[in-house]
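The complex appears here without one of its protein chains, the remainder shown in place.
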Amino acid sequence: MKVTLAMKPVTKGFIPIEAESIVPKNFLSGTDFSVWRGNRELRLDEAFSVSVEGSADRAEDVEVVLSGDTFRLKRVGEYMDGGKITVLGGIGMHCGNFMSGGTIEIHGNADGWLGREMAGGTIVCRGDVADYCASGYRGGRKGMKGGTVEVFGRAGDFLAESLAGGTVVVHGDAGDMTGAEMRDGTLVVHGNCSRPAANMKGGSCYVYGTARGMIPTFRKIGTVQHDGRTFIQFAGDLANRGKGNLFVKDYEYLD
Amino acid sequence: MTELLVKNACVIDPLSGINGEVMDLAIRNGKIVEEVSDAAEVVDAHRMLTMPGGVDSHTHICGTKVNFGRYMSPEDMRAGRTPRRGAMHATSGYSVPTTYGNSYRYSVMGYTTLLEGAMAPLEARHTHEEFTYTPLQDTMANTLFDGNWGIMEAIRDGDTKRVAAIIAWTLKAVKGFAIKLTNPGGTEAWQWGKNVSCIRDPVPYFEVTPAEIIRSVVEANELLHLPHSVHLHCNNLGTPGNYTCTLGSMGLIPDLNKKRQTLYATHVQYHAYGGSGWKDFCSKSEPIANFVNMRPQIVMDMGQVMFGRTTTMTADGPMEFNLYRLHHDKWSNHDVELETGSGIIPVVYRRKNLVNSIMWAIGLELALLTKSPWQCLLTTDNPNGAPFVKYPEIIALLMSKRYRDAEFATIHPDTESRVPLPAIERELDWHEIAVMTRAGQTRALGIQDLGKGHLAPGADADVAIYPFKIDEVDPSAEYQRVIDGFSQTEYTIKRGRVVARRGECLVHGSNATFWVAPKVPENYDMGKDPDFIEKFDRYYTVRMRNYPVQDEYLTRSRCIETEAEL
Amino acid sequence: MIVKDAVCPFCGCLCDDIEVEVEGNRVVAVTNACELGTTKFMGEKRLKNPILRDGNEWKDITYDDAIRYAADMLLSAERPLLYGWSGTHGEAQCVGVHMAELIHGVIDNTSSVCHGPSILAIQEVGHPGCTLGVVKNRADLVIYWGSNPIDAHPRHLSRYTRYAEGFFLENAFRDRKVIVVDVRKTETANIADEFVQIKPGGDYAVLSALRAIVQGKTDTIPRTVAGVTREQLIRVANLCKSAKFGAVYFGLGLTMTQGKYKNIRNAIELISELNRHTKFTISAMRGHYNVYGSNEVNTWMTGYPFGIDFSRGIAFYNPGETTAVDILARKECDAALIVGSDPAAHFPRKCLEHLAEIPVVQLDPYPNATTAFCNVQIPVAVTGIDAEGTAYRMDGVPIRTRRVLSTDYLSDDEVLARMYALMQEAQRS
């Protein structure tokens, strides 16, 4: 089954639409549900031109395709556990929060908190991601616990904050405080980033480029080969009695 | 004039000596009366269990540290969110809900009177502000005196009357209800990062011992003729082997009051530990319960622990720091100048954890081994042992050996060798539960004569009607029905109005706050005492004139005047 | 007439020992207050009545019309923003929360642009703190980190630290050490026993280094960290460990720089670590006199201290998304009610461009920068001057302000309560 949701032209400014109901599973029983623009409830077809092709009995066989100006659309794919969502353009905040299975593919950019507290499944973003990709919620508990997030563009600040499992790969640069507080899982940044793995407790963080503002409380272990490259390996964060591994191509302290 | 007639109520009202009698309750203008006119609104109770509204004599619901528990825990907040609906405002939170969340959830369980367990005098205004937003229960606050400089100095000088005078001035100024001692002396030592080890260990600089503080304050309490006794959180909370310290503290207490206990020892579960460390940690509920059985002057509450996530909060700052060192999670601490302190950390009690399993057993043992239910009241030290919404499960555990055994099978297997619980056959009955959840609290707090906690004519019409008939439920076997029944009233009536019905709160309400104003002779009025004033001005950072809580903060003020014997 | 023990409604010190001399219902003299407080008490040029923007003109309107305008504006909005709240008392803040809940709006206070990051840090690791008097009476070491009390909280030093008498200090001025950590050599740095000058953006690294040194791990620390030598770091760590009671007061130097709340988290974790060795506390230098009160009120009523979004009925909290600067800059709201603050002076220009496009109502005694973006401004009494109410000091101590003048202005909570009543009525019908 393929569900196509084409966003209708926006009538009221830039007020975001919250659409946590857009999850493949929900379309098994029709399209009669709501989204919210600010404090107003809208029927799905008030916000989107909806078309459904074919049928399915399980979420795995449902693909939802979103088109139009979806960069203000929040919470798409929240709690998703199977099936596929394809976003042809950009997507708003909190896409794929708490997701445990299935695939989300975003062709444009993603706004903040992509894959927050995700437990499984796959998110691929072809463009850039804003801050807090694959992070946790306020209060500093575990961030992403499982699954995979792959970003082909750049990532903002606080990427994979409190990462507790799963794999995050960013092909471009990442921002400040990359992998802060991470405790498990794997974070890979192919470009440069700032202050990686600050206060880390566990897990592994790879920076293929330069780590700027390198945290001074990581102990240098030596060099290692990984993925056909030479990395400098650090252990830390000692400030946090951490037992994490940080691998960087090179680094600069703020001395 | 508003009238209400509750017909066909199966009433258990221990303070009035009523046990399961089917009767009508007549209510006029918020009070129980002999009879009402034919015009009265009628509620048919259909022989359902009807009791005075629940009274919680030790809970943390309002004030600085409770709010800090909320403030630091957005992850707890999102666990229990409801929107504004009818007369109900939006709520958030599970272990430390918003004030409305507390009030609605308590009301739905039939609770109509709550005592906030710990209020720092300097920050009393905050507690009273939150009371205003706890609309469906009457409230009162224990006031902290455990590290009070003036009191420790008076004790050092051997002047118990001055101790009483300082307490009188402070309670009146902050509109407090009773005296709370939390880890007496320990909270002052903690302001240097230290603690006291037990009741004979002197407080740094002040050189008085916790034993002296407890003794003097207990005597002062009786000199002031306060309705409640001293409310004590013993030294050494939570440490293996602390039961000897608890017995030592209880042993200090003479029987000084005919109407009620002389000491209320709170959350005694946390103070009934044996062993020399965590490795040989075990229950010492038996010696504690045996001791209390021989001492009518002592009443305690359980401080039951239930499994799951919660937030611990107490004025016992050093204890919270030790907990933080065990868990290495978030830790907040807040010391209060010249008075006391507090600490907060989140915890998870796990069935698979041996220490947690033993703690769970100890609370139940205390309740089951204490012969008189009037001497061991039902609490979780909300939210320390568990959020109060777990009370129905605790009631069911106390009423059903079968339920206890079923639960016991799910906890750490080594628990059996460390606790007496599996051998205890006792199952409490409905009357005993009524004592442990309202009548006992009422007598312990000394608010029976103010019309609380019973249903005799003249009493406040605070009534809880639970949706089951006691002759149709076998609590020993049907414990799930007991849990469900106590989780949600059919009707909760507060001051003669139906405030909650089947889980919905129906009115906004407004509470009454009880506080005490002991009358002291002129020469014991600390407001005019030059030494007291001078110290206040020099060492507090708030002016003495700006310290007292103004009348504006009490929407419905119930002042209890007493005549002090000074 | 002289009013004694008045409470200063300027900064988070909430000094309550002010004497105000009133003659003919005007304040003519103020004793004990600092320059900031004195000017506030002596303030003039109040707006006389509500005003309405009509095209390119301002018109006077009645309170009834102004209140009706505000209620209608909020009721018809799809995502109203209720912002400010730090410059008013708790009673008004409570009405504000009820309003936000009723109309499903977003309520945020000025802490999002002052110590919001500190709150985010506290939510991650907690907060070992104390009341100001504990520091005054005990602290033999005080550290001002990224804060400049001489300019922002002028009496903090004399009431609570450097120049304050302390019960447990024989000679407080001599026995108390003061360390200042900053990127600038501020006036406060000049009165310090030790000044630690950090390169901008280097606080986090310095804090991490101190944490490691306190744990005895000095070997890995580079020779300099963000411009601070390892020797100085070790000296500072030793001063901290050998203090009997240490207190850190941090300011916006930590909250407004790179890393934001992570700086404060690191500072708090340093203090938690130091508590394994001695007694240490850490506290934020809160700005507005009642900004902490707005956090307290919001917390007991909604569960969250700021940035609360009721769009969906339940309270949702996510600073960075539900906070005023973000919402305005992203043009995500369609009406704004401003109470007790002046966002037009303190927000980046992009936020103001959106304020210019949506209806705005402000409650404020004075014409201010935000007035220019208002459709309606309603003058109110000034809390602590001609209205009384509850305010929370920077350490959480609640104090009731005193009224020193009597004017005919309505207080914030009276105006808000009337708005709320109209809104409730409209929702019922």
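Letters A, B and C mark the chains as written, and numbering starts fresh at 1 in each.
The rule is short, and it goes like this: a contact is a pair of C-beta atoms (placed from the backbone, for glycine too) under 8 Å apart; a residue touches a chain by one contact, two chains touch by 3 or more.
The rule we apply is simple: contacts and distances are computed from a predicted model.
Trainee: Considering only the chain that is not displayed, what protein name does its UniProt record carry among "Fe-S cluster assembly scaffold protein NifU", "Na+/H+ antiporter subunit C", "2-oxoacid ferredoxin oxidoreductase, delta subunit" or "Formate dehydrogenase, alpha subunit"?
Mentor: From the choices "Fe-S cluster assembly scaffold protein NifU", "Na+/H+ antiporter subunit C", "2-oxoacid ferredoxin oxidoreductase, delta subunit" or "Formate dehydrogenase, alpha subunit", the unshown chain carries the UniProt name "Formate dehydrogenase, alpha subunit".
Trainee: Can you list the shown chains that the hidden chain touches?
Mentor: Over the full assembly, the chain not pictured touches A, C.
Trainee: Could you tell which one of C:Gly84, C:Gly246, C:Gly320 or C:Pro359 touches the chain left off the display?
Mentor: Checking the options C:Gly84, C:Gly246, C:Gly320 or C:Pro359, the one contacting the hidden chain is C:Gly320.
Trainee: Decide which residue listed in C:Leu14, C:Leu352 or C:Ala417 touches the omitted chain of the complex.
Mentor: The single option touching the absent chain is C:Leu352.
Trainee: Please identify which residue in A:Glu63, A:Asp128 or A:Asp176 touches the non-displayed chain.
Mentor: A:Asp176
Trainee: For the chain left off this view, which of C:Thr257, C:Ser272, C:Thr383 or C:Ser411 is in contact with it?
Mentor: Per the contact definition at the top, the residue touching the missing chain is C:Thr257.
Trainee: Looking at the full complex, which residue from C:Asn32, C:Ser208, C:Thr224 or C:Asn368 touches the chain that isn't shown here?
Mentor: C:Asn368
Trainee: For chain A, which residues touch the unseen chain?
Mentor: Residues in contact with the chain left out: 112-113, 130-132, 156-158, 175-176.
Trainee: For chain C, which positions touch the chain that isn't shown here?
Mentor: Considering the whole complex, chain C reaches the absent chain at 10-11, 35-36, 39-40, 43, 45, 51, 53, 56, 58, 112-113, 116-117, 120, 148, 150-152, 154, 183-187, 200-201, 252-253, 255-258, 260-261, 287, 306-307, 319-321, 323-326, 328-329, 342, 344-353, 355-357, 366-369, 371-373, 377.
Going forward, only the chains that are shown with their structure count from here on.
Trainee: So what's the Cα centroid distance for chain A and chain B, whole Å?
Mentor: Taking the mean C-alpha position of each chain, the two centres sit 45 Å apart.
Trainee: Distance from the CA centroid of chain A to that of chain C, rounded to the nearest Å?
Mentor: Averaging C-alpha atoms per chain gives centres 33 Å apart.
Trainee: Where the centres are mean C-alpha positions, what is the separation of chain B from chain C, in Å?
Mentor: Roughly 34 Å, centre to centre.
Trainee: List, in ascending order, every residue of chain C touching at least 2 other chains.
Mentor: Where chain C meets two or more other chains at a single residue, that happens at 123-125, 310, 312, 317.
Trainee: List, in ascending order, every residue of chain A touching at least 2 other chains.
Mentor: 137-140
Trainee: Could you pull out which chain C residues touch chain A in their complex?
Mentor: Touching chain A from chain C are residues 77-79, 103-105, 120, 123-125, 199, 201-202, 204-205, 207-209, 211-212, 215, 217, 220-227, 258-259, 262, 265-266, 269, 310-312, 317-321, 330-334.
Trainee: Any idea which chain B residues touch chain C in the complex?
Mentor: 62, 64, 67-68, 70-74, 77-78, 81-84, 89-93, 97-101, 122-123, 125-126, 129-130, 133, 191-193, 205, 321, 324-325, 330-338, 341, 344-345, 538-543, 545-546, 550, 552
Trainee: Using the touch definition up top, name the residues of chain A that touch chain C in the complex.
Mentor: 12-16, 18, 36-40, 93, 112-113, 131-132, 137-140, 176-177, 180-181, 195, 198-199, 213, 215-220, 237-241, 253-255
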